[in-house]
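Apart from one protein chain that is not included, each protein chain of the complex appears where it belongs.
A and B label the chains in the order they appear, each numbered from 1.
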Amino acid sequence: MSSKTIEKRFDAMKTAIAILISLVLSFALVAIVSDDPAEALQTFALGPLSNLRRMGNVIELTIPLTFAGVAVSIMYSANQFSMITQSTIYAGACIGSWFAIYVTLPKGLHSAFVILMAGIVGMVLAAIPAIMKVKWQASEVVSSIMINYIIMQFTLWFLLNVYKDPTAGFNCSYKFKESARLTKIVTGTRIHTGLFVCIAAVIFGYIFLYKTKWGYAIRVVGQNQEFARYSGIAVASVMIYSQVIGGLIGGIGGGVEIMGLFQRYTWEAPPSYGNDGLMVGILAKYNPLFVPFAALFLAYIRTGADIMSRITDVPVEFVNILQGVVIMLVAAEMFLAKWKHKLIVKNAQKQEIAKEAAK
Amino acid sequence: MERVFSAIFSTSFFVSTLKLTTPILLAALGAIFTDRAGVLNLNLEGVMLAAALGGVLGSAWTGSVFVGILSAILIGMIIAAVLAYVGIYLKSNLVLAGTALNLFVTGATIFVLFIVTGEKGTSTALKSGKIPKLNIPFIKDIPVVGKLLSGHSVMTYFAFLCVFIASYLIYRTAIGLRIRAVGENPDAAESVGINVKTIKTASLLICGFFAALGGSFLSMYYVSWFQRDMTAGRGFIALAAMNLGNSTPVGTMLAALLFGASEQLGNVLQVMKVPPQIVLMIPYFVTLVGLVLYAIRRESKIKKLKANN
């Protein structure tokens, strides 16, 4: 067995152990707060499978998480830790909604147009921290977080001042035109044609990152910026387009989400897609092909927690605890490092013995 | 416009600005220590939030504001220690570790709140002790000046006192010298027998102490309860204030005041029917601009350095 295989296996094991630890931790937490731990755990673990609608919920949630995960995978592959995905999804949905209300286009084409506009919003937003980084070396981490707060306020302002429906009993936009909305594809659930866009995004992300010259350049810059420069790669432009493409995916995700599941724009407080995307991206090792699986996992947990919180009153936010622990452990270089070292040494010794025997 | 100006140049504007500055200033002073030690600390937000809850629980249970603040500090430093362990000893990427820990704290605070009170959003059932105001004898009776200088919360006075304490720690103590050395040239520090990891951990703990004080102010003075996500990005604004203040205590204080004033300006404009959302963006916009200004200044400094040689 080569060291490469060992490392790959070890990485998979490490991720699995990190997930296991955090799951055990969350089970323990549920057991502590719940009056009836057995029932709570059962709802948490099996609730999402209990009927078609709930299984549908898992898939519905997997869609935006996948978009977020693919966006993060592309952006972070360039070693740029922008937190802008939160905003690209959110603002994409918010501005996209405007086009769903005020533009008239034939069915299908209208949806595509709205989603495209959402994508463009995402591109523009994601470009800001990237340009600030390239031009002024301003930390993309801090600037993107600041933009997230601005966008949070902006989208609320937009909702209340631009397209709020005064006749509705709560804060929401006018109804989207039917032509803009995505069609349901599985009866008994809300799963919509956005699923196909999502699959397309995964395939695009994978092909872009691993099969094109642009994706190759992103990964080289992410691995060793100086080597990239020495090889003749224009590092600054790679940094910017990696973020812009990630923003595009995020924005499209926002458009798909709002056109797929909603009749009006109603988001007053942002869903935490940014941090979710971060976790999904890390679990998938920034490979878009693995993103749907990681997204499915998180969606399942979230749906389970949601059902449980309704039935047993355990707060749904404990999923954040689990997320935090998973990210910390997976990102920790030294977590289980001793074990890895042992594996490699043991393997080397084995090979030595085999060599001796062969002589 | 006139109304805006008269509102800005009023004593109440000044007083409120100091109040809004207090938590940012405390956390930003803490951020100086980690920055000087070369640690990227994105966890101010998490420390403040955890401390805010700690303050509520501690003071509500014992009825003592002082114990409340102590428990806020304890919780805040524990969170900081977790980041030190994961980021420095387990060598996790600090951006990821900091973000993950913030996420963890968001969930954990709500969870703990639920266990304790059965509530998920706000601890209405659990009233925290309120940090007292301090009326300074004699000064409080002087017209205008009395209103400006007297009657702030004890924590506000302490926060400004902390500017001196932070200066003292950084520039006048052995630990401060070592923190600066580790951040600037870890190899040099190592070569004279200083343990770099220990010093970085110490910087995180000191930062945790200051940020926790800032967090306790939110739940024990702004309001007297805990509310989910009540820090609302103040940890990141504090980080930006430290950057803008070039990691010096006085500069950081000025930057924190700027952010506090912009927040208060928001409140003023809100009263004048400017949409609150637009107003609430102001501090973040100021931070963005500050970030660019800081970067430009740093670059010109480097250029000057090169030219000088």
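FYI, contacts are C-beta pairs under 8 Å (C-beta built on N, C-alpha and C of every residue); 3 or more make two chains touch, one makes a residue touch a chain.
Basically, contacts and distances are computed from a predicted model.
Trainee: For the chain that is missing from this picture, which UniProt protein name fits: "Galactose/methyl galactoside import ATP-binding protein MglA", "NAD(P)/FAD-dependent oxidoreductase", "GntR family transcriptional regulator" or "Dihydroorotate dehydrogenase B (NAD(+)), electron transfer subunit"?
Mentor: UniProt lists the chain left out of the view as "Galactose/methyl galactoside import ATP-binding protein MglA".
Trainee: Please identify which residue in B:125, B:145, B:188 or B:250 touches the non-displayed chain.
Mentor: B:188
Trainee: Pick out which of B:48, B:169 or B:220 touches the chain that's been left out of the picture.
Mentor: Only one of B:48, B:169 or B:220 touches the chain omitted from view, namely B:169.
Trainee: Touching the missing chain, which residues of chain A?
Mentor: 2-4, 207, 211-213, 216-217, 219-220, 223-224, 226-234
Trainee: To test your reading of the contact rule: which positions on chain B touch the chain that is missing from view?
Mentor: Residues of chain B in contact with the hidden chain: 168-169, 172-178, 180-181, 184-185, 187-189, 191-194, 306, 309.
Keep in mind that, in the parts below, only the chains that are shown with their structure count from here on.
Trainee: Show which residues of chain A lie in contact with chain B when the two form their complex.
Mentor: 29, 32-33, 81, 83, 132, 136-139, 141-143, 145-147, 149-150, 153-154, 156-157, 160-161, 275, 278, 282, 314-315, 317-328, 331-335
Trainee: Hey, which residues of chain B end up touching chain A in the complex?
Mentor: Residues 40, 42, 86, 89-93, 95-97, 99-108, 110-111, 114-115, 120, 228, 232-233, 236, 239-240, 243, 275, 277-278, 280-281, 284-285, 287-288, 291-292, 294-296, 298-299 of chain B touch chain A in their complex.
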